[in-house]
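Removed from the display is one protein chain of the complex; every other protein chain stays in position.
Going in written order, the chains are labelled A and B, and every chain counts its residues from 1.
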Amino acid sequence: MANRRPFTDILADNLPKLILAPSFLIVMICFYGYILWTVALSFTKSRMLPKWEFVGFDQYVKLLNNDRWGVASENLVVFGGLFILICLTIGITLAILLDQKIRQEGMLRTIYLYPMAISFIVTGTAWKWLLNPSIGIQNIVRDWGYTDFTFDWLVNSEMVVFCLVIAAVWQSSGFVMALFLAGLRGVDQEMIKAAQLDGASLPTIYRRIILPSLKPVFFSAFVILSHIAIKSFDLVTALTGGGPGYSSDFTSNFMYAHAFTRSQMGLGAASGVMMLGGVLAILIPYLYSELRNKGAK
Amino acid sequence: MAALTIDNVKKSFGTTQVLKGINIAIEKGEFLVLIGPSGCGKSTMMNSIAGLETVTEGRILIGGVDVTHASPKDRDIAMVFQSYALYPNMTVRGNISFGLEVRKVAKDERERQVAKVAKLLQIEHLLDRKPAQLSGGQRQRVAMGRAIAREPKIYLFDEPLSNLDAKLRVEMRAEIKKLHQRLGTTIVYVTHDQVEAMTLADRIAVMKDGALQQLDTPQHIYDRPANLFVAGFMGSPPMNFIKVKIESSQVLKIEVKDQYYQLPLMTDQLDAQYIGREVILGIRSEMITEPLAHKQALPYVKTLSLTAIMTEAMGPDTMVLAEFAGIELNCRVNPNYKVVLNQPCEFMFDMSKAVFFDIETKQIIEQVS
Partner (left out) sequence: MQRTSILEKLLRLGLYLILLIMAFIYLAPLLVMVLNSLKDVEEIRSGNLLALPQNPSFAAWSKAWGSACTGSTCEGIAPFFINSFKIVIPAVIISTLLGALNGYVLAMWRFKGSELFFALLLFGCFIPFQVVLLPMAMTLGWLGLASSASGLILVHVIYGMAFTTLFFRNYYVGLPKELISAAKIDGAGFFLIFWRIVLPLSPPIIVVTVIWQFTQIWNDFLFGVVFSGADNLPVTVALNNLVNTSLGGKEYNVDMAAALLAALPTIIVYVFAGKYFVRGLSAGAVKGA
């Protein structure tokens, strides 16, 4: 009896693999292959074009001694921390407030979320005007009579990072709110009813039952927000251009500047690798704890 | 020639062996039920017959043709799923004719088939509806219609009634049985509900841990279960098991601490080698009843005093949970028989259908022929 399968059947059997093959190649080359390439490049002396002369960790040493890189990294950490914290706070607060059976919930939600649809370039440009001392908020408040009011953070090299935080929070907090709102809606109603029967007040219910059950949403939001923070390039370019000077530079702008406009490919590559390291430093513990939780279940 | 032959089929997932050498052969028109507890391998067996899973070893033959390596569409089978698996975006008509469409059956032939099936299952008025607009029972019918329209050699049913409520389940069970009688199709039916198995099957295959425990007609499985597992699994309430000692070819003794009771044996129930040894007695609840006058004189009947713990009125009889010497037994009595809880009460043991199991092998001890 026929135990050998016809060729068309074998082809049909392997169709899924064939379909996935191109994407597989793309991922291996354009994601992981390129990373390796950039890592390799970071160990070379490349300037305007790649030059495969290996110089060990030279570029990294240069990087660590580079003043601009220092500023950029510090900016990223400060920005990242504030951005994530404020977004999470505003996000969950708005979500809780919106969850209280508001009549215009749909419209409010649309308003809070629309900034996410806008390019960071547009956001940066808009806030550039609002934060501009001569025509923006400082000017408006002074016009209202408070002639001593100053809000010139945008041109102050110490405070300019906070301008970036304001713009970024404006853009992304609505998204965090949407995540938390979905999470709140998914909370088990029976658990809440049981707590109410037990005599718990509304704030207590939120604090002891609802918030803890939103832990996964916190984590997802944290991961997504840190990803946005590390990638921030467009916002800086539009809002401050890295200035004044390079006091509001971020690592991503540093990388772009050195790799493409200042003909320092090796250094640029090294900075790119450092950025990847930053992402991994957050991602790997997160994945590890996720896997551990799944294993424990 | 057998309609379906499962020849020493083994299946492993990685290092876990899920099917340990299954041998089954069924004739054309036979209704075979695969039953067993969760994890026994019955669903894997079903999927292997369908071709949705490959087998690690062994062969599967349908109508004498080796289909072990054939894909599902080349096996000439149809399947009814537990969740019906109707295509949500197609109408009932579309669902039923999809398989025919794929096989490039001509349009008018397809329409004929759909009409025939719809008439048979009384779903003509539903043909233009989508699955979401149907009730559970109606979806069940459409799922069967989809299978019947293809007129396959074998029908596979994978726990089709599990998602229905109790009343509907009873109705659909009768429908399936009537269909089988009308169409004379070969059916393999998986279920975990032994009432379904007993009422529908021509033969039942009881499975446990990937191995076939017994393949026999429902009545035989009920009367002569092959081992302790089958005995305890089939029949509701479960069979009563008591550890006893065989005193002689006519008497057995139940001994607990310093009390003992005796029950009679029929002459050909046990092989002589078991005299003086311990075995497990299996006796069904309908064999422990209230004392019946017309049976008093029979040699294989004995009345004992038990203490009733709990009663359940079932309607036609009353189930009594009674105990003696720490052993709990399910008994069936006439609803009018007065039973006082926690008081001793008389119960009559009819040993004519008692079965015995070897304590070590757990297998049934064959009757002396």
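Everything below uses one rule, namely that a contact is a pair of C-beta atoms (placed from the backbone, for glycine too) under 8 Å apart; a residue touches a chain by one contact, two chains touch by 3 or more.
No experiment lies behind these values; they were computed from the predicted model shown.
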In the complete assembly, which of B:P72, B:G137, B:P237 or B:P291 touches the absent chain?
B:P72
Given A:V78, A:V122, A:A195 or A:L211, the residue that touches the chain left out of view is A:V122
On subunit B, what residues meet the omitted chain?
47, 50-52, 71-73, 77-79, 81-83, 85-89, 98-99, 102-103, 146, 150
Had the left-out chain been drawn, it would touch subunit A at residues 12, 15-17, 19-20, 23-24, 26-28, 30-35, 37-38, 41, 50, 94, 97-98, 100, 102, 106, 108-123, 125-130, 135-137, 139-140, 143, 170, 174, 178-179, 182, 185-186, 220, 223-224, 227, 230-231, 233-234, 237-238, 241, 251-252, 255-256, 259-260, 265, 268-269, 271-273, 275-276, 278-279, 283, 287, 290
